[in-house]
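Handing you this structure, nothing more for now.
One protein chain is absent from this view; the other protein chains keep their places.
Here the chain labels run A, B and C in written order, and each chain numbers its own residues starting at 1.
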Amino acid sequence: MVSAIYILIAALGAAFFLGFLKDGMRATAFAVTLAALVFMNFVSAGWLWSFAVDAAAPVEILTAGFSPPFAINLRMGLTEASLTLLVSLSGLLSALYLKDVLLALGRRSMAVLLIAVMALCGIILTRDTFNLFVFFELASIATAGLVLLSEDERALSAGFKYMIVAQAISVFLLIGIIFSYHATGTLNIDGMADASTELKTGASIAFFLMFIAVVAELKPFPANGWALDIYESAHPAFSAIFSAASGAAFLYAADKLLHIGGAAWFPLATGIGIITFVAANLLALPQSNDRRLLGYSSIAQTGLVLAVLGQQDILGDRYLFVAGGLLLAHSIAKAGLYWLSGLIAGRALPDWAALRSRPLLIFAFIVFIAMLSGLPPFPGFYAKWELARLLAGDGRIALLALILFGALLEAGYLFRWFGYILKREQPAQPVVCTPHKLAPVIAAVAAGWALGYLWGDLSGHANLLLTVPLLFALSFLLLEWLPAWIKNTLAIAGMLAFFVLTYAEYDPLRLIFAVIILIGGPVIFLASYHEHGRRLGFYPAAMLMFAGLALLIRTGDSFGFFAAWELLTVGSYFLILRGKHSEPHALSYIVFSLGGAFLILAGFALAAQGAAQYDLASLGLLTQPLAPWVFMLLAIGFMTKTAAIGLHIWLPGAHGEAETDVSPMVSGILLKAGLFGLFVLLMSMGKQQLYGIELTHVLLWIGALSALLGNLMAIFEEDAKRLLAYSSIGQMGYAVFGLALMNHLGWLMALMFVINHYIYKSMLFLSAGGVAKRTGTRDMYRMGGLITLMPLSFIATLIGIIAVSGVPPLSGFGGRWIFYNAILTSDARLPMVVLFFAGPIAFLYLFRLIHTVFLGQLKDEHRKLKEAPFWIILPQMIFVVLLLVFAVVPGLALRRVDIYLNQFFPEGGLNWAGTTISSNYGYWNPVAIMIAVAVIFGSLFAWLLFVNRKAQKVKQFNIVFAGERPYRPETTHFAWNFFAPYRKALGFMVQPFVTRFWEGLTNLLHVAADLSRRLYNGNGQSYAFHFIAFVVVVHFLWTGV
Amino acid sequence: MIYIAMATGFLLILIGFYGALTNRNLLRMIVAFSIADTGVNLVIISVGYLPGRTAPILDTTVTAAAAATRIIDPVPQALVLTAIVIGVGITALMLAYALKLYEKKRTLDIAKFTELKW
Amino acid sequence: MEFDWMKIPYALLTLFIVVNYGFLLNALIQKIAARVGRRHGIPIWQNYVDILKNYGLRSSITHGAMFYLGPVFRLSGGVGLLLFVPAIYGSYMFSNLSFAGDLILALYFIFFGTLGMALGAGESGHPYAAIGVSRGLSQVTTSELPLALAVFSVALQYQTLSVTEIVAAQQGGILNWTLFTNPVAVAAAMLSFLGSMMRPPFDVVLAPQEIPIGPPTEYHSSYLALMQTNRALFPVAKIVIYMNLFFGGASDWPTFFLKVFLIYLWSAFVGVVFPRFRVEQSIRWFLIWAVPLGILSIILV
Partner (left out) sequence: MTGKSMIKRFLALLLLAGIGAMFASLLLAYVPDTDLNFTARYYAENTASDIGAANIVTAIIVTYRGLDTLGEVTVLFLASGIVGLVLSFGRKRDSTPRNLVPVGELLTTASQHLAPVIMLLGVYVFVNGHLTPGGGFQGGAIIASGMLLLLLSDPLKRFSHTLIATVESFSGIAYIALGLIGLVLAGGFLDSRILPNGILGELISAGAIPLIYSLIGLKVGAEFSSMLTSLSETEDL
């Protein structure tokens, strides 16, 4: 292998050689620069290959022919190789990106760039503290130089501010080094580490000064004003190097110093790191300039990695995996985002909507924010999982909570930004896409996926990129150019095939969920045939969601469960975001879901207590002090997905504003994921006590309240799809109530609701979508009398509301009957009162839906409407048939599950004698009821037909108003504010307390961020103040501690 | 006697910082920082001093054999040389920046360059 | 399917008896209410006259399918409710179709008729119908709640949901009627009974003067005839449930007629005294008075 010293020699040789070239020969100068950078890449890649593949031992490189303490030595190990590769690769790609700027500024700027990359490689390789200082100074001067590449006038002042702080840093660093030398007698890092015992006695301050100077280069909070100004004003390609490469180099330098200081100094690194991580993310919330926002985010990520450096004692051999995963994910994503920002003219976040003209760049943006917020299948996800597992295993809960809170903030402002891109109007200037600017972005995306695969292999769990469902979903990315109907057929075929293949593995309970996901999904996909053209982005997102769902029900261990959970969250987010006005709602959905997901992560990490492999069944073995907390964390996490009251504010907007065929998918199928989670949780952990309160009892109350308030809020809704969305909250409240009853019939009722809710909610959403597509509006008071024009939609809605309200002949009654028997056996009485009240209320909004849309007067502008498109009607008719069949023969689905539930709750089951289903209390014969009702109904109908043979068909209009034409909607069929008296009586129960609470919380965060970012007042001198104050305060805190 | 050198070194650093933190004129800040640099160099030199010994130059009086007992610690002197040169480099750069900033806004007051904030 | 065909004619016989009894009972109760107001009141056979007139009318118009099905839903709701609950305890002849479902079926079957009526009224396109329906539904939510609670506490008390078993448990003397073994539940049920009988304190739904009889405004001729048969049948069917649950059921027709008359009188008794509530007042009245009684009954059982 080529000795690593050649990295430095090549760079310096090229830089000096550039001096020879006359000013005119700039092209050759650029070629020389690229050649040097390529050579540096080649050397570091070679070493990385030899370490990673051949597992060679780290190599010491001696200079000046003398052994280390007396001369400077460099070391090339696995971490050094990967970091030098990262540095030189980002240097090469940025140099490529900067082609025209470098050619404009001449050979000196190329030399500065070369030396900057060489200095960073030097920082990584050197094992001598003073040599580290020299490379530090080289890097900071080169940074001050490279800031000038930017065409922004303000870069000059940013450079000067940086120089001021660099001077102060070099003062502390020099004093730290010289006194450490005096104490230990050597300048070599390894020498100092061995001599650390004497170091502790006299000159711990010396080490402190040295360490704080290195940490200051990592832009700790509050002393990082200068870094933000550089990020905002410098050329994006330089910012890419500054955040990715120099961040990594300085972090490794800090790691070397920690190696000297020993375990006593770890808490200091973690403290500074975690404060920087949370504070930077918080201050990023109100940012509107894209590069400054990226600056805050990169400071936050560097802080996170610094915090992880401080945890290397408990991370043990997983330390490189975790720190490496987080660092590489950050570097690649941040470099990619900065290169993207170079392509866009406007600097405000909404100006990035220009990306919409290039779908490939939008895909790149998605990859980058997914890497930053640690979503599967990228390295950040595996690293975050390992970190959480080890932190919780060692009992460092506060640190884990802070990390998750910061990560949630970051995900919040990144996805808000993505919402702007997709939804804000496109600015005038298009995206400038010259090949040498596109190549780095594509390289970053490719590197992201490659690392995702690599980290999957190293993670010790199943490599996500090899799971069949995810591969199937990602393959749709390649098929984007196909027309929509082909992709639709492929999706349906794929899901059905997957069901047939995995049919045998499901136990009866999981079989029900599998049927809903893998058979129910395709039925709803039938409705997607009505869309024409290519429908970019729909199928990958939808298949990602279904992949997550399919993995969720098949996985056994906590890692698989959590990975599937995040996959379906991300997939459903992209689906919901497709709606025209769904940007704010999709954002609240993703923030709530990720918040829930982080709670689940914390719950699993706590439960695992450090064990690498932890499967769901062993949740039950948890002992008393830990079990209730794990139960609470997981339950709240799952309930964010079933939109229990308090966590429900995202649902109405998300489901209401989604596209016609997305709403049924998201509300009919996705809500079941939350229920499945609760099933798994209650199956394994059963009843839990926390400070004497029975947690399942609390769940009972939450379920009952969600049912009541969900239904109540649905009554007063004017928008059809939002009404159905609120009703989903109510139905999910029923299901959670059933689950929390913790008895045989309660669970059976919950399962009955899972099936029923899927069928009628999808049907109602499809019919509401069909009506909205034809009439162009979703406001119910603008519709009316559509029964004559859209009879099939009417039938579907009629059957739907009969089923939802629980009126006898249809399957809804079955659910109610099981509910009654269940509560007879259970002892908790009071929540049932709330649920009895919720029952009839469901009836109110259902009637409002069908009355205001289909009955009453037909509006003039709707006279010539046609029936909803065929492909939207077809699934509705399938659901009608399904409902009727399920009403007559409920045993089809429930019988085997009933027997399966016996193993959890032996007594209280149903016996399925013939067609009558009887429990310990009552009996129910669905066939007899259906026949009796049909006979009575048929005979009376025949009798009326006989008596009324000559009935004359008359429109409602001419009788009541005798030709006069009412314009205001409320005069025709009282649709506007339909239940006005009800609002007078019970309006107080639907005041938006919860919405106000969550909005108040977000406003609080924004105001806090807005006030505290005033700290950076732009004055270079005050930045120096901040730095020195930071050193003094940290010193006295540290010595005081 | 060594303490005087080191104490004055530290004092110079404090004076340098005080000048940098209170003067708003760019050039005065640069001068203040160079004072701080000289202070640091002085401290580095004083760390290497051993009472009663001579400079690390081998000549007739200090023979190669007796060097170990006669000369002071040469390493800080080597380090200080590098530190001085780097100090000069940075000061030259800051002067160039100050010149260009003056050219832009015709003022040398650091508080006037706050267009990048929050 | 061991379904013996003899139940059909017996059920029809019960239906015939109850319908005629309903016509007479309604006329009688209206006559009593008139006499309280010092008016003479309608003749006893008045309902038969109305039915025959309506069936005889030739000209009838329909506003569409749902309008047509409205009264059919309504009447089949009434008939179904009657047939699913055993009228005469112990007699094979008059146990109707109670084998098909238990108490919950009866409770939820009440909604079947209401749903049909609401849909039909909606289709008629008359604003008064819509106003009446919205008032009716709002009121029914709170008026049903005490009944549901009372029924639940009775089910808890007797540990069964089958009506025949509940009636069997109450045999043997007045004292073991639910009235005496679980008085709070009966009180709550009787208050809720007021709400569902469309008598003055809670007749805002039909509100004869304000919105001419509310939902059925557009109905006439044979549709109205069907509804009138249901108006006779439905209250009696509901009272049968109350009678079986709370007042020991009836083992032969005379006690059946007497008990039904007395329970019906309770709602007339209250109706003639109190003026009409607005919808939100009735909702609040139920929530303040009837529902706490229901909750109490559940806790006490």
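The working rule: a residue touches a chain if its C-beta (ideal position, glycine included) is under 8 Å from a C-beta of that chain, and two chains touch if they have at least 3 such contacts.
From a predicted model like this one, the values you see are computed outputs, not experimental measurements.
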{"item": "Omitted chain - touching chains that are shown", "value": "A, B"}
{"item": "Options A:S50, A:T63 or A:T825, residue touching the unrepresented chain", "value": "A:T63"}
{"item": "Touch criterion as defined above, residue of A:M76, A:L93, A:L120 or A:V134 at the omitted chain", "value": "A:V134"}
{"item": "Hidden partner chain, residues of chain A it touches", "value": "5, 8-9, 12-13, 15-20, 22, 62-66, 69-72, 105, 108-109, 111-112, 115, 118, 122, 126, 128, 130-131, 134-135, 137-138, 141-142, 144-145, 148, 153, 156, 175, 179, 182, 185-187, 202-203, 205-206, 209, 1025, 1028-1029, 1031-1032, 1035-1036"}
{"item": "Residues belonging to chain B that touch the chain removed from view", "value": "2-3, 6-7, 10, 13-14, 17-18, 21-22, 47, 49-51, 55-59, 64, 67-69, 71, 73-75, 77-78, 81-82, 84-86, 88-90, 92-93, 95-97, 99-100, 103"}
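Simple rule for what comes next: only the chains that are shown with their structure count from here on.
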{"item": "Chain B and chain C, separation of their C-alpha mean positions in angstrom", "value": "101"}
{"item": "Distance from the mean Cα position of chain C to that of chain A, given in whole angstrom", "value": "54"}
{"item": "Inter-centroid spacing, chain B versus chain A (mean Cα positions, whole Å)", "value": "51"}
{"item": "Residues of chain C that touch chain A when the two form their complex", "value": "1, 3, 55, 58-66, 68-69, 71-73, 75-76, 79-80, 83-84, 97, 99-105, 108-109, 111-112, 115, 118-119, 122-127, 130-131, 133-135, 137-138, 140-142, 144-145, 148-149, 152, 155-156, 159-162, 218, 221-223, 225-226, 278-280, 283-284, 287, 291, 294-295, 298-299"}
{"item": "In the complex, chain A residues that touch chain B", "value": "130, 134, 137, 141, 144-145, 153-154, 156-160, 163-164, 166-168, 170-171, 174-175, 177-179, 181-182, 187, 228-229, 232-233, 1013-1014, 1016-1021, 1024-1025, 1028"}
{"item": "Chain A-facing residues of chain B, complex", "value": "13, 16-17, 20-21, 24, 26, 29, 33, 36-37, 40, 43-44, 47, 75-76, 79, 82-83, 86-87, 89-90, 93-94, 97-98, 100-101, 104, 110-111, 113-118"}
